[in-house]
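Note that this complex is displayed minus one protein chain, with the remaining chains in position.
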Amino acid sequence: MEFPSFMEILDFIGTFAFAISGIRLASAKHFDLFGAYVVGVVTAIGGGTLRDLLLGVTPIWMTNPMYLVCSGIALLWVIIFGKRIIRQEVTFFIFDTIGLALFTVVGVEKALDLNFPLWVAVIMGTITGAAGGVFRDVFINEIPLIFRKEIYAMACIIGGICYGLLDWFNVDIIINECVTGLCVFLVRLLAVKYHLGLPTLKGEGQE
Amino acid sequence: MEFPSFMEILDFIGTFAFAISGIRLASAKHFDLFGAYVVGVVTAIGGGTLRDLLLGVTPIWMTNPMYLVCSGIALLWVIIFGKRIIRQEVTFFIFDTIGLALFTVVGVEKALDLNFPLWVAVIMGTITGAAGGVFRDVFINEIPLIFRKEIYAMACIIGGICYGLLDWFNVDIIINECVTGLCVFLVRLLAVKYHLGLPTLKGEGQE
Partner (left out) sequence: MEFPSFMEILDFIGTFAFAISGIRLASAKHFDLFGAYVVGVVTAIGGGTLRDLLLGVTPIWMTNPMYLVCSGIALLWVIIFGKRIIRQEVTFFIFDTIGLALFTVVGVEKALDLNFPLWVAVIMGTITGAAGGVFRDVFINEIPLIFRKEIYAMACIIGGICYGLLDWFNVDIIINECVTGLCVFLVRLLAVKYHLGLPTLKGEGQE
């Protein structure tokens, strides 16, 4: 067993936070332990899985059991802390945003490595970061949150464009990863702090 | 930049009309601009994406940014026209039906080109035409419309069988494409005009 790299630790934190969000929402809907675990897993790895299917490669979680183990730890966490988890709200928001930032970087780089153009890479970064939450909401039978509230996926898109710009100027890849990640993190942080959201279209009252 | 072919213009019209339908339904559910755009994109390219994943090839929209640009224009269109878009109802019905017809032909041909048997090709044509609307309805948390109302996917199936028959008789491919497209178009048109629908099964009142 090797000591995990910095990126792997961030990946673990992101997976953990995403799984926690799925498990908590599933619990609120009275899912059983298995159902809550599945929703947690899907939230954590759903985005990466869709990305890998679109890119035509084997989904990342099928090559490394870490993601499922990590989601299992998240399940234990929710069981142990129960309602007291609400007090950890800020911590999980930070973890979740770290996950969003890291997943975006990973998604963008994976698409570029496979020689897709930048605009595809930006979308893959966004899918990696945001699609898991969409699957979660479909499973718990809610309208996906990211389509209605706050800036979430937009942070991934802005981060992806940032990555492309820095790459264009031949900025060192490690620096690029850090700046892009920080960019996603800050956009999301500021959006939540100042309740920034995109405007809503005037509906036609078709409902 | 080349001048677009006739097929590309039809593809543009179909994508535009499908995206409009997704964006309008998302707006009625108070999605924000990003959410509406995503639902529009998914409506437009969801069918083709599922088809390409099943066929084992790279989704078409990842090889040509036209589909995302076209969905963006659809978003602008809805923003600019707002509620007045209702007056364009007939136009969009025609556009939507053109899209259905073209997508069916494209889906059938792609499967046959990859050496799948005709019955798979018919299904791929139907998925290309109709699956985007199913994804749209799952995202906006409604029971998919095509499962309950009017003839929609059936038009694709009939068109696909028509394609297969003409192909069997060695009809020229251009003529076959036109006849098949027209067939889908007319079936859908007549079904809506005369309120033709499939019968409903007697439910067991399990709800």
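Think of it as A and B in the order they're written, each chain with its own count starting at 1.
Note that contacts are C-beta pairs under 8 Å (C-beta built on N, C-alpha and C of every residue); 3 or more make two chains touch, one makes a residue touch a chain.
Computed from a predicted model, the values in this text were never measured in an experiment.
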Candidate in contact with the missing chain, chosen from B:5, B:170 or B:200: B:200
Residue among A:7, A:33 or A:182 that touches the chain left out of view: A:33
Touch list for subunit B against the chain that is not drawn: 53-54, 56, 116, 119-120, 123, 134, 138, 141-144, 146-149, 153-154, 197-207
Residues of subunit A in contact with the chain not shown: 23-36, 38-39, 49, 53, 56, 58-59, 62, 65, 68, 78-79, 82-83, 85-86, 138-141
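Going forward, only the chains that are shown with their structure count from here on.
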CA centroid of subunit A to CA centroid of subunit B, Å: 30
